[in-house]
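Only one protein chain is missing from this complex, and each of the others stays in its spot.
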Amino acid sequence: MEYIIISIGFALVLLGLYGIMYMRNLMRIIIAFTLFNTGINIVMVSIGYIRNASAPILDAIPAAGTTPNIVDPVPQALVLTAIVIGLGVTALMLTYVVKLHQDKKSLDINNFKDLKW
Amino acid sequence: MVKKFLILLLVAGMGLIIFDLYQAYDSKENLSTLGEYYAQNGAEEVGAANLVTAVVVTYRGLDTLGEVSILFLTAAILSFALSFRKEDEIEEKELRPTSEILSIASQVLTPIIMLVGIYIFINGHLTPGGGFQGGAVIASAILLMLMAKPKLEISHKIIGFVESISGLSFIIIGALGIVLAGGFLDNRIMSLGTFGTLLSAGAIPLIYIFVGLKVGAELSNIVGSMSHNQNEK
Amino acid sequence: MVGPIYIIAIALGLAFAMGLFGKALKGITGALLMLGLAAMTFISGQWLWAFLTDSVTTTQIFTAGFKPPYSINLQMGMEEAILTFIINVAGLLGATYMYQTFSKKGEQLKMIFLVFIMSMNVTVMTRDMFNLFVFLEIESIALAGLVLMSNTGKAFQAGMKYLIATGIISGLLLLGIIFAYSFTGTLNIDDMIGAHLGTIKASSVAVFLILVAFILELKPFPANGWGLDVYTAAHPGIGALVSATVASAGVYVLYKVMPIAGQEWYYYVSLIGALTFVGSNLMGTRQNTPNRLLGYSSIGQVGLLMIILGLQDYLGDKTAFIAFGILISHYAAKAGLFWISGILKANDIKDWAALRKNPFLLFLFGTFLFALIGFPPFPSFFAKWELIMTLSTQGQLVWIAVILVGSFIEGIYLFRWLGYALKLDHSELPSLNITWNKMIPIWVMGMSLYVLGVYVTPMVEFGRYINYIPLLFILVMFALDFLPVYIKNTLSIGGVVWYMIDLWPRIEDDLMRQIFAVIFLGGAVITLAAGYSKKGTRKGFYPMALLMFAGLVGIIEASSMIDFFFSWELMTAGSYFLIIRGKRSMPHAYSYILFSIAGAYAILMGFGLAYGSNLDAGLTALGNISFLPTLAYSLLAVGFMTKTASLGLHIWLPGAHGEAESDVSPMVSAILLKAGVFGLMLLFLFIGTDNPNATKLLYVLGWVGALTTLVGNMSAAFQEDAKRLLAYSSIAQLGYVLFGLAIMTHMGWMASFTYTINHFMFKSILFLVIGGIVVKLGTHNMFEMGGMIKKMPFSFIAVLISIIVIGGIPPLSGFAGKWLFYNAIIEKGWYFQGAIIFFAGIIAFLYLYKLIHSVFLGQLKDNHRNMTEISWWILGPVYVLIIGIMIFSAFPQYVLQPIGEMLNPYFNTEIVSWEGTKAFTKLGYWDGTTIMIVVGTAFVLLLGWLISLSRKAQKVKQFNIVYAAERPFRPETTHVSYNIYAGYKKALGFLVAPGITNFWNTVSDMVLDIAGWLRRIYSGSIQNYTLHVIVFIVVFYLITIGGL
Partner (left out) sequence: MDYSLTKFLWTLLGLFIVTNWGLLMSSTMRRIGARVAGRYGIPWYQPWIDLAKLYSLRSQITHGTMFYIGPVFRLMGGVGMFLFMPMIFGSALWSNYSFSGDLILILYFQFFGMLGMALGAGEGGQPYSAIGISRGLSQFTTIEVPMTLAVISLAIQYQTFSISDIVAAQQGGFMNWTVMTNPFATIAAMLSLLGAFGHSPFNLVKAPNEIPIGPPTEYHGTFLGVLRTNGAILHVAEAALFMNLFFGGATSWFELIIKTFLIYFWSVFVGTVFPRFRIEQSVVWFLKWPTILGIIAIIIYL
């Protein structure tokens, strides 16, 4: 199960990279970018997965020395942060796209080559 | 064509790296040292039933502060970037009227969604969820409102006020941690209370309330800025 | 002390508060921003102070009341204190600089700025991997926001590229972090280091991803198009921060995480650093947009820092000093340069000529450029010194070469830029409108470079011996630059004389140093005295002239290699500014400084080898080089030969000397070139006579010297420009000196000393007189002159005497050199080189005659009929020198005998013995005094005879004779002295075909072509930049883990 999930994550990462490199429309690039991010998030969550364990929410304080059978809470916490960051970056990218579109009335990346060399 | 081939080649190259990662991955039977420590001591030390919340708000509170900052930054940048335009360029677009279903549903659903959002961040230390999730839910209510009434102007004043107050409170609570407890963002400035109840886990509920409000305000702000921009040609 | 956590609290609290009260406090948000930044600066500053005074040790700051690894911790140590301090200072100054911009654009920008500065503080301090990631993201988002500030299409494009590239990078970083977590079970950096991830096959991919991400954040070549665009398009105030602080923080972060990967990976970091350093600088050579150029330079500097980080195993405990030295220089210089760029708002570096409208800015600009290159007294100089020295103790010659080559390429564009700023026409450019808040930050950065330079000096071995008193004097002269020439001249001469008096007791037992002290300082007095002939204030001349002389004296006084090199670079800098003062000097000063830098680097590497052999930085270490001695000697010799302008390295000289101002030419020709001679003498004395490692080198140098004389003299013979003719003559004369030194016998050295002393005197005379005439007549072309003997008889006599000396005609002192050479050559057995030397000596007559004939004899030109003698301020010093020549000619024994005695201990070869006025060698004899008497007597008698025979001679007017081959108009068509040696040129001119100049031109064209071709990868397309990043990752992966 976890192998399948992580594979899906990796596949999304590669797909996202391919999209970022291949797409010419800025919006599509951003979509590819979110795919890439989502893939990474999936990989992160599956890293913290423990077989046959439950969610990291406890019913009671565990007795000293015993370990409750839960999945690793750390990757989950990290993923939460990563998602928010991804959101921030995506929002910013969209802002840029808005500005770029206002500037040239186009979303084709080939129109944005003013800076070079 | 050459370029396409090159891209495929590169994706294959990245695939090689990822394949290496995949090979290095092993499904686990046991928690990592860090996870084990949190599982064993998190509940006792922090008092939050939801260990993820314990990690997010307390153990890795600085990260959370960072997250909040990111949202804050993004909101600030958006309103900054989308605000400056030449006056003559701004021209209102004629919009189609929204459907009746949407406008009526939004009137019904908005308060409920808001309530759910608030529930989620207040109970962040007990159940799955927390400030970010709750805030996002609140923002979705705002989004719904905007979709129903595209011309709706969200009061930046109120949003900004909520946003800043909650952010400032977060910082102050964090700084109080240095004075009253073990360090910046230590939640034990208030009593840990009874494990599993609403008023437990020290300052976590408080922090999550502020985070929730802040996130909600910021996301609303972002959505609002975008929508405002959308309305112009 | 206030905890560093408050940096975060203050910044975020203030940012949130601005959102809350923004509208209400509109007027004072600017002040709040400054206050907040000042508070952050204060916090890191007090920590820094505490570390500098040793009152604290490295401190961990825990958050959330738990110990790491369970919670995030920050660390405040010496390094963190320095970095946070410089980041916050740059933030404060940057905010000051952008004060108006900020107040125009609203509160949000100030909040973004605060968060931006704060995030860099945290990336520096945090010891948690994921926290590092979070704050790096904050940093890049904030930066993307700040880029928007420009509100131009270009800025939007740049920001978009930046976002996509950093998005991919941080995604991969995240993958790396989570896998590293899965292997180690921790997120704490220190724990990860302890886990030795890099050595385990499975986890090395995680390490790879982390490392490659942090490297990519530093914008390595060639995956850095996105970074360059940000530099280009962002507001210069933001560019300054990106270059100064983001880069600094990024380098430190890399330094922090590198141990996770382990030492096996360090090599690759260096490799990428080298690629970046050389590649980025190479492409900078083709760049004309100031901000983008600064971007290339920034990336190049970061590449250098990567090299240093990667080599930290070799550098050991010196790593911190070296890295910080380079980093701080880069930081201050780049911030300052970007800020200046913001004031100028130019799109082409040629428009930086507008800087001349504000001399302070120009001064600061020069300061920053020299700090970047690594000139003294800036910290980068000491850092580079330590870097080279330490690397050579480890035998890392290839790295030394890479670093020096990269630095040299950086010099190519920086000095082209400086040349433009100093020389290009700026009459069309708008005047500068500078507010105080833009000026202060630049001043602070500029001054801090000097202060830090002096501060770090004693940290280097032997550094405490460096003498800053002359530099202080020069600073005072800078301050007094507004005074008229005669006051400054008097002050300068006074300073030089005072220093001479001060210096003399210290070199009392060392004749060689005494001779050079007289040449340098005596020459300084004489050439400065000629400066009285100038009017006005002569802005900038005196500090630079004194800087050169200070450097020259420093070379004499140096007891250690660093001392020597320090002075050498000062001298180079001073002379560069002197040379570039000439009207058309820009390209020549440019090639001068490039050759000088290359030479200096050769010397540096040579010193490095010496240091590596002995672990001793004293100058005496040169005497005992066990590690690659031949290479070391060759490098040092080549380095010194760039100053003596030996064949192959001479192409800078004719233009530099020919186009310089009339009293600068003698300074740089008669005096400055002797610095190279002094260096060669020192080197050869340390090499010793029978050093098996140097035999071949000396043999080659002998040939080089001989051919230099031939080519120099022959080129001089075909010159039409009076000053260039003299310049080529200098090349040849220094060729003689080199040849004599390479002979490495008593006699050869005597000859060299004679030539050195003579050249100092006659070249001063010639350049002063000819320079004065050139100024007076307003032309350099000799065929446009003529008949000046009637107008300027005293100049004529001075030139006549000089050319008798150059020609080696008895009875004047030039003959002593020739005679000694004959003896030395026969003794040494270098017959063919000797024959070339003498052949060249006779060719000298061609140009000497051309000079004196075309200027003084022949027909007076119409437009020169009202000329008068050149200034007595020039002729005065000239006649002092002529008296010197006469004394040296009549009583050579007073000078040459002590020199001989001084040389005796060094050579076991035949010596020149003296018997009263008569010099003997095994082969022959020569009596300067007697010759003088015999010739003098006979001459007077013959003159008397002629006078007794002559009737009253009737003076003929100019037009009493035919004008068969001279016309006053378009003289070059028919003038007899235009191309006077046409037949000779036809026969032997091929010898001086500009092969060497062509060679260097081809080399430079090739470099520029490569750069132009390479930089096409920066096509401007977002996709291509993404491709570059991915290609970089994949290739790096295939090389490291893939084992390619």
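Order of writing sets the chain letters: A, B and C. Residues in each chain are counted from 1.
By our rule, a contact is a pair of C-beta atoms (placed from the backbone, for glycine too) under 8 Å apart; a residue touches a chain by one contact, two chains touch by 3 or more.
If you're wondering where the values come from, they're calculated on a predicted model, not measured in any experiment.
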Checklist entry - Which displayed chains make contact with the chain that has been left out? => result C
Checklist outcome for this item: Per the whole complex, from C:Pro629, C:Gly808, C:Gly884 or C:Gly1020 the residue touching the absent chain is C:Gly808
Checklist entry - Considering the whole complex, which of C:Phe363, C:Phe408, C:Phe839 or C:Trp914 touches the chain not shown? => result C:Phe839
Checklist outcome for this item: Given C:Ile825, C:Ala890, C:Ile911 or C:Ala1011, the correct residue touching the omitted chain is C:Ile825
Checklist entry - Which positions on chain C touch the chain that was left off? => result 787, 789-790, 793, 796, 800, 803-804, 807-810, 815, 818-819, 822-823, 825-826, 829, 831-832, 834-835, 838-839, 842-843, 845-846, 849, 852-853, 856-859, 918, 922-927, 930-931, 933-935, 938-939, 942-943, 946, 949-951, 953-956, 958, 961-962, 964-966, 976-977, 980-981, 983-984, 986-988
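The rule is simple: only the chains that are shown with their structure count from here on.
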Item to check | Geometric centre distance via CA averages, chain B-chain A, whole Å | outcome: 15
Checklist entry - Whole-Å distance, chain A centre to chain C centre, using C-alpha means? => result 50
Checklist entry - Which residues belonging to chain B are in contact with no fewer than two other chains? => result 7, 10, 14, 21, 25, 28, 32, 34-35, 38, 59-60, 63, 66-67, 70, 73-74, 77, 81
Item to check | Of all residues in chain C, the ones touching two or more other chains | outcome: 130, 134, 137, 141, 144-145, 148, 175, 179, 181-182, 187, 1027, 1030
Item to check | For the chain C and chain B complex, residues of the former touching the latter | outcome: 3, 5-6, 8-9, 12-13, 15-23, 61-66, 69-72, 105-106, 108-109, 111-112, 115, 119, 122, 126, 128, 130-131, 134-135, 137-138, 141-142, 144-145, 148, 151, 175, 179, 181-187, 202-203, 205-206, 208-209, 1027, 1030-1031, 1033-1034, 1037-1038, 1041-1042
Item to check | Touching residues on chain A, where the partner in the complex is chain B | outcome: 2-3, 6-7, 10, 13-14, 17-18, 21-22, 47-51, 55-62, 64-68, 70, 72-74, 76-78, 80-81, 83-85, 87-88, 91-92, 94-95, 98-99, 102
Checklist entry - Can you name the residues of chain A that touch chain C in the complex? => result 13, 17, 20-22, 24, 26, 29, 33, 36-37, 40, 43-44, 47, 74-75, 78, 81-82, 85, 88-89, 92-93, 95-97, 99-100, 103-104, 109-110, 112-117
